[in-house]
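All remarks here apply to the structure that follows.
Note that this complex is displayed minus one protein chain, with the remaining chains in position.
Chain lettering (A and B) follows the sequence in which the chains are written, and residue indices restart at 1 in each chain.
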Amino acid sequence: MNQNHSKKFGMVIDLDKCTGCGSCMVACMSENNVPFKVDESNKLDSITWMRVYKLTNGKPFPDAEICYLPRPCMQCEGEHGHSPCVSVCPAVATDYDHTTGIVSQIPTRCFGCRYCMAACPYHARYFNWWDPVWPEGMKKSLSPNVSPRMRGVVEKCTFCFHRYQSAMERAYVENRDTLEEEEYQTACTQACPAGAIIFGDLNNEDHAVTKIAQPDHHHGGRPKNPQVFRLLERLGTNPKVYYKSSKEWVRRKGDNYVAGEGKPGKH
Amino acid sequence: MKIDRRSFLALVAGGAVGTALTPLPLKLTDDLSIWTQSFRYMPNEVPVPPDGAVSTAESVCTLCPGGCGISVRKIDNRAVKIEGQEGHPVNHGGICTLGLAGLQLLYGPWRIKKPLKKENGTFKAVSWDQALTDIAGKLNDLRNNDKAATVAGIAGNGNNTTGRLLQRFLTAFGSPNYVTLPSSDDAMALAAGKMLGKSGIPAYDFENSTYVLSFSAGVLDGWGSPVRMFQANSSWKDNGAKLVQVDARLSNTAAKADTWVPIKPGTEAVLALGLANIIIRDGMQAAAIETNSPSFGAFRKLLNEKYSPKDVANATGVDVPKLEKLARAFAKASRPVAICGNGSAQDPVSSLDAMAVLSLNALAGSINRSGGIRLAAAPDYINWPAPELDAVAEKSLDTPRLDGAGTAEYRDAASLPHRLIQKVNSKAQSPVQALFVCDANPVFTLRDSQNVKTAFEKIPLVVSLSAYMDDTAAQADYILPLHSYLERYEDFPTTAGLAKPMVGLARPVIKPVFDTKHPGDVLIALANALGGAVAGAFPWGTYKDCLKETLADNWGTISSKGYLAQSTLATAAEAMAPAGQMDFSALVKLAEAKPQVPELTLIPYDCMRISGGSIGTPPFVIKTVADTVLKKANKKTDVFIEINEVTAKKFKVKDGQSVILETPVGKAQVKINQTEGIANDVIAMPRGLGHAAFDDYLADKGVNINTLVAPVEDPVSGFDVAWGIKAQLTKA
Partner (left out) sequence: MDSALIPEGVKRCPLPVFILAVLAVGAVLLWGVYAMFLCWIKGLNQTNMNDYYGFALWIWADLAVIALGGGAFFSGLLKYLVGKDELKNIINFAVVIGFICYSSALLILAIDIGQPLRGWFIFWHANVHSMLTEVAFCLSCYFAVLTIEFVPLILEQRQLNKVSFFHHLSHNMHEIMAVFAATGAFLSFFHQGSLGGVAGVLYGRPFGFRESLLVWPSTFFLFTWSAAACGPCFTILVTKITEKISGKKLVGDKAINTLAKISGWMILTYIIAKIIDTIYWAQVTAPAGGFALGEFYSNNAFYGYPILIAEIVVGGVVPALILINGKLRSNSKWLVLAAVLACVGISINRWVMVLQVMAVPVMPFDNWVLYIPSWQEVATTILPVAYGVLLIMVAHRYLPIFPQEKELNTFTR
């Protein structure tokens, strides 16, 4: 494998623009054949590969502020691809792909031990506690690009890997081995009505993600842009999803600090 | 050869060892691995979605007034994904939650699969012929008994060919009672008419605004064309334009705004007038404003007397320094615009709100200016010759409308649906003997739902033309199942605040899944079944013929591009009095009395994760609703109301507690979500929950706020402009 050709797909989500509308969540469900139940109000048992969290600044009325934070799988690289989840899966049902930087999930290989869920601090992994059931007629809306998952296995955001595959196939047919930035975009990126999600190759300096996040590849991809941060940077999970916010309190909510610790992002 | 025990054992052992050394065990294990991976025939088999020919079909989403272009991915004749259409002038590829989940509406169990007739309270399938013959028979009976005018029709899409065909049907039949559902545009157009001499649809040039002052308009909560508003907001973030949100609640709009100005709900107009006062006091108004006109003089005098910063601060809860700052920022901005329309603005705003906001725009010079508000002509392309009436119709059409719209009292209103309901309930025998409801869900969306339901029960024949088993269809005597929006042609005039209103064209994305029809074809068939002059009014073989004929030369463009851009803006603006000569007298009259705000007010709120209108919230979308809004416990799915700590203490209720929320028209058991994102003495409750029909995925989740809110008639337009209502909180 030629290292120069290896890609590192990542995202920047602009929290100033994100309105918390939830389109990314629905786009993901629809794109990836995510099952749904009659009651989804128990959020501890509700499969949402993309979940939009609501952050508050904790101040009383009228100084209260809200910020929304969409959370797909962070596609953590850890150190050398030892993502928190990948390193623990006993059956290699989830793996780190060094050519794309994407953490795969093979539901047919997963035997449902849930160790990966215990390992993921972002709660990006979901277990199929129930058999997926589509009401009469609704199976017609299932996409053949993504296999529906069975009961008893874990699923998660794959950065819409099937879109990468079909883009590569198209490129192959056209005798190319590289993709243009817009050829591979995730369903949530494409849907977001606010244009808050930016997706691309962090190894490609021409891609918008790289320009905004300015990842420091010598320091585990840490962002050089002072308005950009990653969730739980300090744990060393090395995620490929970056967040941008002009608000200090929002950036500080992205990580944990022991009382009295200084500014976020610099340590 | 003799096989003794020893050699037999040796053979078996040797064989076993030999086999173990071949690749066979590995191969078998691997096969077993594969078999377990695809192990099927479980009680609930995981489906394998069939593959097939991939194609894309483009259309227009008609689930809200937004009119986004959509692009639907198909596998053979199955639609598998809806996406925003790249390059569409409304949404440029973006799409909202509801639009994305449209396939669940298309394929869901809530679809009505064949015509239904209610017998002893339960629906029974009947053939189309049977249903249409039955209904035509009953209509003929009414007509023959001089009761043609007791037939009424409610259209969800009042301004397109479908709605207009219903109107035509009623006219030819002899009934003036064609009822549409008034919108915020209607209220704004009416206010503009009063102040500028000619009404026009508000068109906002948000993309060029530098300062947007929103009076409780849910810019990011479904107001206008939602996706377009999201994109406008993002452009403001990029180019530094400011969004100031006046709102009783820290809505998503307020959360993303540069400034949130909390206010007592219902005092938005007071605030607007207070700002107007400061602007005029400090001479910050646009140069074009003719300050010498008598109406301006009266306006200035009124503001001076009744809308002093101190009074306004008292009424609205916004303190004086903030008022001064706000007025200055608005007036000094290069291209400011003020907007109103509560939440997603599905319902008309009050004339006072509309006029106050128009006056602010006039003072800022933002009418008919880049980045401001323009008043456009409504798309006007349906020009059918009037139907030829027979004697029955001629006579019967002289009867006054049941809802009183267009009468001396409410001259400017086209329709007043809430009044139609009141009329039905006011008489022992219903003055409406037959009611058609087409693509609308008034049982859910009209206020004081219990009253609406009573009226529906009283009407002897209710015919619902609907694609879904919604709350209204469930009340009907006949349901005539329609193609869903993805299975039919339909012109879709889109205003929704767009800078350039347009007409979109929905095109069938897939072949109809069930035994359904287009509403236009239903009306044509029904007219033919009635015969005579009614049939004569429908010369088209099919709805599609009618549509093509209506769009005439434009058919080619609209059917290939999917939309027809309107260039009527200039003409509408020209026909209007210059903004500088605005007539303030109607506003002065309304503003004499300041609005009263009850001590504790219940207000609805809109958000993108709950569909507030006639369409139910599909499963994918309801899945995005937080557990602080909707939560199942003890087999009941409760809705949470928002109040802040001060209010909670005052009413001695706690976070998470079950309480009874009572208003003059109803009460409901709800739970408390204590949050700091709401003003004191305000209760906020999501709009769009509590559907009674549809199915398990949607029904019986939370409470329909319309059961708690009573209509409030606007003194000028007559529209129901209720937003909040006085409420009481007690422990359950």
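Quick note on the criterion: a residue touches a chain if its C-beta (ideal position, glycine included) is under 8 Å from a C-beta of that chain, and two chains touch if they have at least 3 such contacts.
This structure is a prediction, so every number in the text was calculated from the model and none was measured.
Checked against the hidden chain, the listed residues A:M50, A:C120, A:A194 or A:V241 yield one contact partner: A:C120. For chain A, the residues touching the chain absent from view are 42, 44-46, 53-56, 69, 78, 82, 84, 87-93, 109-115, 117-123, 125-131, 150-154, 231-232, 234-237, 253-259, 261.
Just so it is clear, only the chains that are shown with their structure count from here on.
Interface of chain A with chain B (complex): residues 14, 16-17, 19-23, 25-27, 29-31, 33-34, 36, 38-43, 46, 48, 52, 54, 56, 59-68, 108-109, 131-144, 147-151, 187, 190-196. Here chain B touches chain A in the complex through residues 37-38, 42-44, 46-52, 73, 75, 78-84, 91, 93-97, 100-101, 103-104, 106-109, 111, 220, 226-227, 230-231, 233-234, 237, 250, 252-253, 255-256, 260, 262, 513, 608-609, 619-627, 630-632, 637, 644-646, 675-680, 695-697, going by the rule given at the top.
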